[in-house]
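The block that comes next holds chain A.
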Amino acid sequence: MAQSVVSLDADVATSAGNFELSVRLCAPAGSVVAVLGPNGAGKSTLLRVLAGLTALQAGIVSLDGHILDDPAAGIFVPPEQRGVGVVFQDYLLFDHLSVLENIAFGPRSAGIGKAAARTIAASWLERVGLSDRSSAKPRQLSGGQAQRVALARALATDPQLLLLDEPLAALDVGTRADVRRHLRRHLQQFAGTTVLVTHDPLDALVLADQIVVIEAGRVSQAGPIAEVTSRPRSAYVAQLIGTNLLRGEANGHDLHVTEAHLTIADHHVGPAFATISPSAVALHRHAPSGSPRNQWLAKITSIDLLGDRVRVTLAGTLDVVAEITPGAAAELDLREGDDVWAAVKATEINVYDMGRA
Partner candidate 1 sequence: MSEAWSINHWSRPIHSPTNVFASFLVGFVLLGGGCSSDTSAPKSPGIHGEITVSAAASLTEAFTALAKDFEAKNPGTQVVLTFDSSSTLSAQIVEGAPANVFASADQANMTKLAGKGLLAGTPAVFARNQLAVITKPGNPEQINSLADLAHAGVISLCGQDVPCGTFAAQALAAAGVTIKESAVTRGQNAKATLNAVTEGDAVAGIVYATDALAAGNRVHVVNIPASQNVIADYPIAVLAPAAKQTAASQAMAKAFKSFVLSRAAAKRLKEFGFLPPA
Partner candidate 2 sequence: MNRARQRPPVAVVAAALLAVGFFTLPLVGLLQQVTWSNLAADLTTPEAAEAIRLSLVCSLAAVALAAAFGTPLAWFLARSDFPGRPLLRGLVLLPMVLPPVVGGVALLSAFSLRSPVGGWLNNAFGIQLTFTTWGAILAETFVSMPFFVITAEAAFRTIDRRYEQVAATLGARRTTVFRRVTLPSIAPSLAAGAVLTWARALGEFGATITFAGNVAGRTRTLPLSVYLALEADRQTAIALSLVLLVISLVVLVALRDRWLSRL
């Protein structure tokens, strides 16, 4: 199999009403790209464009060198000829067909005989571990089982591109981890490209190699997972990975953020981002004296208990979130509306250049 470097190359521009989507997406064969973004960012529209369910207004979509959609050249390959498998959020299994017939639907549509299509379907059913449910009707399945059937149905067409639209969102928390693990195994075996739309960063971390973050119809950040998580470039991404993101102007060991000046460990010059882990933010009732040289007075806007951590949201000179132990919180006797001192060590501030996303 000749494997080109880039399998999926999409330059997508389309608009509906006030909403405009303008996204560039590239992915090598065998890779899994997670598309993350808040609700209404345009993730599902992007997926529909790739599937051929929505036509492009401008741009180009190509898969393994074949052009699927190119308005300028008047090319549009309809969904049934694209070789693209889609798993929708609510799976959309055909209620009038059995589980086996659902999976056999794709092979049958490709012109494969009934018996052969059923054999293919049966082998997929075995691979997703549901051989015993082959004659069941979709409504008799649990959510996790339905997800696996939907995956098998999409993969049974032998697609070059697999599109997953929030594949785990419809599941309850208990089964989500199981199904995620199961999905990971199948995606690792899948030779084609996978585009995974999700709003759950955990899905991206577990399943994807690359992340593309879309906000308001634009890519706000893209790259390998490690890079995106270590160097978030938008408030949304920072929030996703649970860190504080500051935007400022560096000048040597000084970072100027809005009205505050922070002392940083490394030497930087020019516009820069800085992240501070919430657990690196210390809270004090009184102005601390000692090693941390960055400290400021802030007002507590909310206090939430998160597992064994207490999350304290601060507003003031710098808007940051601090995470402290419940013991520390009790000792400080924190209340919403209280003024406290926040302190961060210079070495805990991770600064990087504000280059292009």
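Definition applied: a contact is a pair of C-beta atoms (placed from the backbone, for glycine too) under 8 Å apart; a residue touches a chain by one contact, two chains touch by 3 or more; residues count from 1.
Selection rule, in plain terms: all candidates are chains of the complex that A comes from, given by their letters.
On a predicted model such as this, the values are computed, not experimentally measured, just so you know.
Could you sort through 1 or 2 and say which touches chain A in this complex?
For chain A, the touching partner among the candidates is 2.
Tell me, which parts of chain A touch candidate 2 in their complex?
It comes out as residues 51-53, 78-86, 88, 92, 94-97, 105-106, 109-110, 153-154, 157.
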